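Structure first, commentary second.
Up next, subunit A:
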Amino acid sequence: MSIDWIKLLFTLLGLFIVLNYGLLQYGLIRRITARIGKRIGMPVYQPYIDLVKNYAMRSQITHGVMFYLGPVFRLVGGVGIFMFMPLIYGSYYWSNYSFAGDVILIMYFMFFGMLGMALGASEGGHPYSFIGISRGLSQFTTVEVPFTLAVIAVAVQHHSFSLTEIVAGQQGGIMHWNIMTNPFAGIAAMLAFLGMMMASPFNVVQAPQEIPIGPPTEYHGTYLGLLQTNRAILYVSESILMVNLFFGGATNWVELIVKSFCVFFWPVFVGLVFPRFRIDQSIPWFLKIPLILSIIGIFMV
Partner candidate 1 sequence: MEYLTLQNIGLVTGFMLMLIGLYGALTQKNILRIIVAFTIFDAGLNLVIVALSYIKGRVAPIIDQTTGVTNLSEKFVDPIPQALVLTSIVIGVGVTGVMLTFALRMFKTRHSLDINDFKQTKW
Partner candidate 2 sequence: MVSPVHIVSIGLITAFLLGLGKKSQQQMLVFVLMIATAAMTMVSGSWLIGLMTGSLKPTDVFTAGFKPPFAINLRMTMDEAVLTTMVNVFGFLTVIYLFDVLKKAGKHLLSIIVVFLIGLNVVVMTRDLFNLFVFLEITSIATAGLVIIIQDSKSISAGFKFLMASSVISGILLIGIIFAYSYVGNLNIDFMTNLSMVKGGAVAVFLVMTAIILESKQFPANGWALDMYESAHPAIGSALSAVSAPAILFVVYKLMPMVPENWHPVIGLLGLITFAFSNFLATRQENIRRMLGYSSVAQGGLMLTVVAMSVYFGQSFWFIILGFLLTNFFAKAGLFWLNGIVNSDDQNKWGILRKRPVLFFLFGVFVVAMAGLPPFPTFFAKWEMIMQLAQGNGWGWIVLILLGSIFEIAFLFKWFGRVFHAVKDQPAEPVIPWFKEFPVMLFGAGILATSYYFIKYQQFDNLFVLIPLLIVAAFVVIDFLPAFIKNILLIAALTFYGYIIYPEIKGNIMQLVFMSVFLVGGILTLIPGFATKGTRAGFYPFAAMTIFGLIMLVNPGDNLTFFMGWEQMALGSYILILRGKKAERPAQQYMLFSAGGAYLMLAAFGMLPHFAGDTFFGNLSGLIPGAGVVFVLFALGFMLKTAAIGLHIWLPGAYSEAEDDATPLVSGVLINAGVLGLFWIVTSFGPQQLFGYDIFQLMGWIGAITAIGGNMLAIYEEDMKRLIAYSSVGAMGYIIFALSMDSKLGLLIALYYMVLHFIYKTMLFMSAAGVIYRTKTRNMYEMGGLIKSMPWSFIVVLIGIITLAGMPPLAGFAGKWMFYNAVVMKGWYLQGTMVFFSGIVAFLYLYKLIASVFLGQLKDNHRRVKEAPFVYLLPQFIFVIAIMVLSIFPQVLLEPLATIIPDRVPGEAILWDGRLAMTSFGYWNAFAVMTTVIVMFATIFLWLTYHSRKAQKVKQFNIVFAAERPFRPETTHVSYNMFAGYKKALGWLMTPLATQFWTGISDWSTAIADKVRSWYTGNGQTYAMHLLLYAFVLYLLISGGKIL
Partner candidate 3 sequence: MYKNMFIILLLAGFGLLLGSFLLTHHEYLSLPQLPAYYADNTAPEVGAANVVTAVVVTYRGFDTLGEVTILFVAASLIAMFLKHSKAPRHDRHPRPSSVILSTSQKLLFPLIVLFGAYVFANGHLTPGGGFQGGAIIATGFLLLLMANPQAEFKHGLLNAIESISGTSYVIIGILGAILGLGFLDNRFISLGQLGTLFSAGAIPVIYSLIGLKVGAELSNILHHLNEVQNEE
Partner candidate 4 sequence: MIAIILAIVLGLVMISMAIAALTAYRVRAAVLASGIVSLIASIIYLLLAAPDVAMTEAAIGSGLTTIIFFYVLNKIRRSDV
């Protein structure tokens, strides 16, 4: 198989754009959140500073091989999702490596990072990381159900698992977006998206000391840098996934960024309004409303 170097270049460029976009977006969101909470908040460029600082940190420790590999797995997961997802509809070069697999690949690749991270954090041996992981995994299992159903609904609707095909099917105006043609599935997916982003009210997983994802106490320095990089890429990638699936995809970068920002803003908005769920509350919740919605969605097709 010959390697298409130009495509690789484009992919890396896309990755770079997304990284920057993710960092900025994160800063912006934090800022907005703070404002709503009547605080001033950090500067928008703060994530850059954090990142640079972390990469520059020198005193580094490791608990063992898996601890070491955890962030690697995590970042591979994040980058992988990005890699396997077409960015801009109709563009060969901006379709990344989506030829390697369809939406199923992406859905399953999400686990890759999570698992690696979970393992890495576990090796630290700190009990809190176990607790955090157990919560995270628990919640994640239930989040995935409505989301998957929604994806299946979409796939059935377009008779394809290929994201490109799905986006193609949504061209031609807002009324062709899946969120409109199949609102139940769309809503279910959006609700599930809340959980996927682990934003409030579903952020008990990330609750300060027990954090497997995001900067945990154990991980610092370069590790933390990797994780922050990942977060920037992953969140944006997931937003783009949603955009592709339900909001008609994007035919150019601007559209992509606008749409994904809006999508991303949805969990932030919800998080500002609702209080945090306990883990045993969130699990049944996901298995109730979103699940029912997604089932309706699937039978609408």
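On how the list was made: all candidates are chains of the complex that A comes from, given by their letters.
Throughout what follows, a residue touches a chain if its C-beta (ideal position, glycine included) is under 8 Å from a C-beta of that chain, and two chains touch if they have at least 3 such contacts; residues count from 1.
The model shown is predicted, which means the values in this text are computed figures rather than measured ones.
Chemist: With subunit A shown on its own, which candidate in 1, 2, 3 or 4 touches it within the complex?
Modeler: 2
Chemist: Using the touch rule from the top, collect the residues of subunit A that touch candidate 2 in their complex.
Modeler: These residues of subunit A touch candidate 2: 1, 55, 58-66, 68-69, 71-73, 75-76, 79-80, 83-84, 97, 99-105, 108-109, 111-112, 114-115, 118-119, 122-127, 130-131, 133-135, 137-138, 140-141, 144-145, 148-149, 152-153, 155-156, 159-162, 221-223, 226, 278-281, 283-284, 287, 295, 298-299.
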